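Beneath this line is the structure, given in structure tokens, with notes to follow.
The other protein chains are all here in position, but one chain of the complex has been omitted.
Order of writing sets the labels: A, B and C. Residues in every chain begin at 1.
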Amino acid sequence: GCNSDVSQVYSSSTPQNGKTGPVRVALLASSSQNGFNKAVYDGAVARAKEYGDVEVTVFDGKFDSQTQFNQVQNVAGQGTFDGIVLVPNDNVGIAAAIPAAARAKIPVVTTLFPVGPQLTELKPQVQGVVSTVAADTEANSKKLAEGVVGYCEGKNPCRVAILIGQLQFPFDNLRNKAYRSVLDGHANIKVVATGQGNYDRDTSMKAMQNILQANPKLDVLLSNADQQTIGAQVALESAGVDPSKMYITGGGGNQEAIKQVRAGKWAADQVDFPNSMGKAALEQVVNAVRGKQVTPVVDANTLGPVPVIVTKEILGQHPDFAGEWAD
Amino acid sequence: MTATASARAASGVNVPALIRHYAVLIMLVALFAVLSVSTSSFLTLTNLLNILNQNAPLAIIAVAGTLVVICGGFDLSTGAIFSVANVVAAWVALHFNSPLLGLLAAPLAGAALGLVNGAAITRLRIHSFLATLASSLVYGGLAVLITGGFLISVPAGGFTALGRGGIGPVYYAIVILAIFALLSGFLLNRTTFGRYVLSVGGNAEAAELSGIRVNRIKLYTFLYSGLAAGIAAAIGVSRIGTGQPQAGDGMQLLAIAAVILGGTSIYGGVGAIWRSVCGVYLLALIDNGFDILNANPFFKDLTTGVVILAAVALSVASKRR
Amino acid sequence: MTATASARAASGVNVPALIRHYAVLIMLVALFAVLSVSTSSFLTLTNLLNILNQNAPLAIIAVAGTLVVICGGFDLSTGAIFSVANVVAAWVALHFNSPLLGLLAAPLAGAALGLVNGAAITRLRIHSFLATLASSLVYGGLAVLITGGFLISVPAGGFTALGRGGIGPVYYAIVILAIFALLSGFLLNRTTFGRYVLSVGGNAEAAELSGIRVNRIKLYTFLYSGLAAGIAAAIGVSRIGTGQPQAGDGMQLLAIAAVILGGTSIYGGVGAIWRSVCGVYLLALIDNGFDILNANPFFKDLTTGVVILAAVALSVASKRR
């Protein structure tokens, strides 16, 4: 029955001022098998349900930029989808695929990171990206590091171990540089070790054990990811170090992290709101498809009920906040 | 001449042998058919060209990898070579402000690294499995060092012509793959070099006794494989417009999987180029199918594994007497 | 008899053969010495126990992997089995609220998946390289399905006893590794099973004609490898207290690298367990050294690659006449 549909396809092809029928959205996850992405997806699906006539499909990016590049191309080529929500694996390469989507009149909303050459520029940099739902990674990282500076005041030396995902990743490199730009200005703060945790508990545990070996006395563990801090905590505890006596951070705001901060074991956590981000991104993409007003930059920091850096005190004021994702 | 032998020769068709040789093609056609009837968005020119185009770099690596495997080797460093070559291309294009120079640098860098592999394997007499595992670590480190852990974006417009442009609707990548595969097939079947590759892989001692410079042949196959990874990298980096130190991660295993899926023996001595290309596209169709059919990606790896097993079991079952 | 020959025979020591067998040990000792003098924090009981403990799961997989390789096979699915077994352990511990049951489930699950590998390889007559590559995709998919893509945290305190506790300062993991390695060494060198493994790897046809159930022996080695991955997973999951579907990613290649680094031939028929363990710890020392010395992690992969090449070149150089 292909032929009979042709006229329909033509008649329902996107009108100038937005589509009216049901909307199908492709959610290109950086990896579908990952809690953070799952939360983005859940958020998007929840919002879609509220709409009633919006449908979300998740694609597995396998943490591979080529795969994601291909997926953008495929979605643009097939005409099955009206819009794309993207959790990019890399910000620059994927930009090259977006024009294909633009040509197919498929709006793209990116989450977590901007798309384009500038990791720090949230305004859409590439034609086809209609909105960025993200936070300023550099600024957030600096805020996290400033907490360390506060803690270290009056301590000399104040020994800091940094646990970063993988320095090979541009965003981790950016985070590390942001941390250092804050910490290196203080003579009393000594970054004694920089380990790579690879967002993995076991790797982080090993790295932390080894770091402790060379630096038995640590004052601060500055980690950019909750999974890493959890792994490092195992190493600290089995080395007889009481985490609550140190200044420990995580990043991501997952449920475990919020628990630890509430319990006073971790001093601070930089919180992400993937579920809210998913919701917001879906809203924007649906708006774009329907020809409604689109917000070019949605500051992810403002999406949640809590500020981006949480401490025990702050969480005390938000007894209901449990974290938006689990991993 | 025995009765069965003559019967077989007379009928001219050897079904088990056919299945064995064409197992991967049969699976490919079957999957193609299934996808064609299950969704209308599969069998479109754009989609097919996209599939061909997207996987051309991997297929190029698998084509050269076939020669390596036939020659009795293993190249586990193609992914890392891809990474190095793609950052080298971006770096050169950026620093000399010449997209062309950059894109030419990739195959050169690839060939150079392949040469290093070959030299290490033949001089140090290390088995290629381990040698290329080690060199892939070294090359991977190199790629990171070149970029300092960042991406290298090439703003110059010409840089992306190779990866995104084409002849009419046919991307350059597809054209390059076609030429490279045909050339490699010719090399394997119609030249002394190919004959020597087959003989070195089949029985290195016999080849040596026949006056063939076994080490040199081996070295050439690794050089060729590096060159292919470099060409693939040129296409890849030009498509994305950015040099990334992780760009090639995991490609080597996919390429080898495709080669073996194509029925090339991991013991060397036998194999065919076109079947490796089929292997690549069999894997590609599974990926594409999942995306198109909107299937739960949780099942993708599982399905891929099952399809590989089915293809190989099909080819092996026909081998039994 | 020439002078050199008699001299060598008289002294009773064959230096090249020594180097060949002990290359990995020599490198290990050399690296150990370098680290000992370059930082005071290396040569401490805690650090050494930590290194042993951290890498015990990988070493356990490599120990069993040695048997697989000696038998002429390849197990590329150990990483995926580790993943499945570790989520199964967490799942069982959580749902039956029994840490013990959970930790016992891991080796069982591992052995079961190993059995499936073995059955596929021997029944379908697929080469193990491809079969386990495919099954690792299937198992990886399985691990994700079990967890639904999430982690499974086990709050029960007893669950972490295995991974974090020990006998005095010696972690259980180290004890388990020691027992497993000794047992496997015994199995290989002192039992009929070990002899069969060696002969099947050396010449499967001759073994078959000698009345050995070649397929069954092969199957057992894969079962054993799966079991080892399951034991390793029990330790790993207990250490972290959380089942992760990606926990085993990449372990299989490291394990095989360690086995080959230990001088076990990838063609089968010869090899030794203790050398594979040395291979694991050679790689581990590099990691530890980088962390302790706070060296630039950009150079870690590069260094690892170079050390592997050096170790193998050392062992191979001594093989020449």
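Throughout what follows, a contact is a pair of C-beta atoms (placed from the backbone, for glycine too) under 8 Å apart; a residue touches a chain by one contact, two chains touch by 3 or more.
The rule is simple: contacts and distances are computed from a predicted model.
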Just to verify: the chain that's not displayed, which of "Heme exporter protein B", "Sugar ABC transporter ATP-binding protein", "Na(+)/H(+) antiporter subunit B" or "Dihydroorotate dehydrogenase" does UniProt list as its protein name? "Sugar ABC transporter ATP-binding protein"
Here the chain that is not shown touches B, C
Who touches the missing chain here, B:L94, B:A111 or B:I212? B:I212
Of B:A23, B:L162 or B:L198, which one is in contact with the hidden chain? B:L198
Quickly run down the residues of subunit B that touch the omitted chain. 1-2, 4-6, 190-193, 195-196, 198-199, 202-203, 205-213, 269-270, 321
Just the residue numbers, please: which parts of subunit C touch the chain that's not shown? 1-2, 4-5, 8-9, 14, 190-193, 195-196, 198-199, 202-203, 205-213, 265, 269-270, 321
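What we mean here is this: only the chains that are shown with their structure count from here on.
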Whole-Å distance, subunit A centre to subunit B centre, using C-alpha means? 34
State, to the nearest whole Å, the distance from the C-alpha centre of subunit B to the C-alpha centre of subunit C. 29
On subunit B, where are the residues touching two or more other chains? 144, 149, 298, 300
Got the subunit A residues that touch at least 2 other chains? 32-33, 167-168
Of all residues in subunit B, which touch subunit C in the complex? 120, 124-127, 129-131, 133-142, 144-145, 149, 253, 257, 260-261, 266, 298-306, 308-309, 312-313, 316-317, 319-320
Give the list of subunit C residues in touch with subunit A in this complex. 39, 41-42, 44, 46-47, 50, 54, 144, 149-151, 153, 164, 236, 239-242, 244-247, 287-288, 291-294, 297-298
Footprint of subunit B on subunit A - complex, ascending: 2, 32-33, 57-60, 64-67, 69-71, 73-75, 77-80, 90, 92-96, 117, 167-170, 173
